[in-house]
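Entry: chain A
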Amino acid sequence: MGLILALLVQGLQMALVIALAPLLTGLVRKVKARLTRRRGASILQPWRDILRLLRKEAVLAQNASWLFRAAPYLIFAATWVAAALVPTFATGLQFSWTADLIAIVALLGSARFYLALAGMDVGTAFGGLGASREMMIATIAEPAMLLITFSLALVAGSTQLSTIAAVMASPAVGLRVSLGMGLVALVIVALAENARIPVDNPSTHLELTMVHEAMVLEYSGRHLAMIELAAALKLLLYVSLIACVFFPWGIAGPGTGLFAHLAAVAIYLGKLALGGTALAMFETSVAKMRVFRVPDFLGIALMLGLLGTLLLFVSRGL
Partner candidate 1 sequence: MAPVDAAALLAGALLLLGPAALVLGPRRAAAIYAAAALLCALVAGLGLTALLTGATSTTVLPIGLPWLGAHLRLDPLAAVFTLLLGLGGAAASLSAIGYFRHEPAPMRVLPFFPAFLGAMLAVLIADDAFSFLMSWEVMSLLSWALVMVHHREAETRTAGFVYLMMAAFGTMALLLAFGLMAGPAGGYGFDAIRAVPRSPLVTAVILGLMLLGAGSKAGLAPLHVWLPLAHPAAPSPVSALMSAVMTKVALYAFLRVVFDLMGPAAWWASPVVILLGAATAVLGILLAMIETDIKRVLACSTIENIGVIFAAVGLAMAFRADGMPAAAALALTAALFHAFNHMAMKSLLFLGAGAVLGATGTRMLDRMGGLIHRMPVTAALMLLGVTAIAALPPLNGFASEWLVFQAVLLSPGLPQPVLQMLVPAAGGLLALAAALAAAAFVRLYGVAFLGRPRSDAAATAPEADRPTLIAMGALGALCVFAGLLPGIVLDALAPVSAQLTGANLPQQAGQPWLTLVPIAATRSTYNGLLVAIFIAISGGLVAVAVHRFASRALRRAPAWDCGFPLNDPTTQYGAGSFAQPLRRVLGAPLLGARETVLMPPPGDLSPARLTVSVGDPVWQALYAPLAQGVTRLSIWANRFQFLTIRRYLSLVFASLVLLLLGLTLWA
Partner candidate 2 sequence: MTHLPLDIAHLLAGGLVLVSFLMIYQNRLSALLDVFAFHAVVLSASVAWQAQLQQAPDLYITAAIALIFKAGVIPSALGRIVRNLGIHREVETVVGTGQTMLAGMGLVALSILLMMRITAGADPLAREDLAFALAVVLLGLLMMVTRRNAVSQVVGFMSLENGLILAAAGAKGMPLVVEISVAFSILIAFIVIGVFLFRIRERFDTVDIAAMDDFRGDQK
Partner candidate 3 sequence: MTAIALILLIPILAAAVLALLPGYRLSATLNMGASGLTFLAALALLLLPRPAPTSFFLVDDLNIVFIVLNTLVGFTAATFSASYIGHEIETGRLTPLTLRFYHAMYQVMMFGMNMALLSDNIGLMWVSVELATLSTVLMVGLYRTHEALEAAWKYFILGSVGIALALFGTILVYMAAQPVLGEGTPAMVWTKLITRAADFDPGMLNLAFVFLLLGYGTKVGLAPLHAWLPDAHAEGPTPISAVLSGLLLNVALYAVLRFKMLMAANPATIPVGPLMVAMGLASLIFAGLMLYRRRDIKRLFAYSSIEHMGIIVFAFGMGGPLANFAGLLHMVMHSLTKSAIFFSVGHIAQAKGSQRIAAIKGLTVSHPALGWALALGVLAIAGLPPFGVFLSEFLVVTSTFARQPVLAIGLVLGLLLAFGALILRLSGFLFGEPEGDVTPVRASYLPIWLHMGLVFLAGVHLPGAIVVWFQAAARLLG
């Protein structure tokens, strides 16, 4: 029974994330539109876009190689697997032990790696521009993410997300300075990783400022759909990561009944909505940075991560 349920949960999870991801993106856009006094497209719009793209023919630059065509699927798969391993509504994921938090971050890293390569494959200035900036941002975001992971691991004594979530949920943890720092840092990293304002603007196509969009400029049709989906998944992943690590309440533990799981799903949806709204509000309230200001912004995350870790070293209580 347990195993079946676990497998079921795992499958449900995979389906759920892929179903929810575009909706989250849609929600964010919707809220942003509302905040700027526009009606905005329906929450389902991203899904519609993706499906339309899937049906369209793909236009390939003359110079594009097989790598360019294979990359979208690879990126999507990596992101999907990563997203599937983050506990969203239940910790008892059957395969959560295949990768811990470090591995999940690294999976996203490989997705980015191939995206950057794909960007350079066409042989235009745009691709390289986007790729180089993306890698620059990642170079600072990843260590920050790892330091956050360190401080979490120090609190939870594990890098397994399920374990971390379980520990975080337990009253033993309580409120901690270091965790607060970790949260802020993680939010900053999330913004950078998902190419959100103020690091990057997902809805711009102005050469000078774009990063992520510059890399995918040459993509079209089903390939673009894959990439969009992967991007949406990534956003979802980060939101649910923050949710499961810092607000782990309501996540169904292993062995709990079906009802508990359903409740957990409901709670999870609530969290997502909250997260999306918060993001939208933040994005509308700040302005996009110059590219070379971004490192300073991410440097804050780096510092906070390191500080949190060191604090924990000084005393487990902090």
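One rule holds in what follows: a residue touches a chain if its C-beta (ideal position, glycine included) is under 8 Å from a C-beta of that chain, and two chains touch if they have at least 3 such contacts; residues count from 1.
A word on the picks: all candidates are chains of the complex that A comes from, given by their letters.
Since this is a predicted model, take the numbers as computed values, not measurements.
Going through 1, 2 or 3, you find that the chain touching chain A in this complex is 1.
Listed in rising order, the residues of chain A touching candidate 1 in the complex are 54-63, 65-67, 73-74, 76-78, 80-81, 84, 95, 97-100, 102-103, 106-107, 109-110, 112-113, 116-117, 119-129, 131-133, 135-136, 138-143, 146-147, 150, 153-154, 157-160, 163, 207, 217-218, 221-222, 225-226, 291-292, 295, 302, 305-306, 309-310, 312-313.
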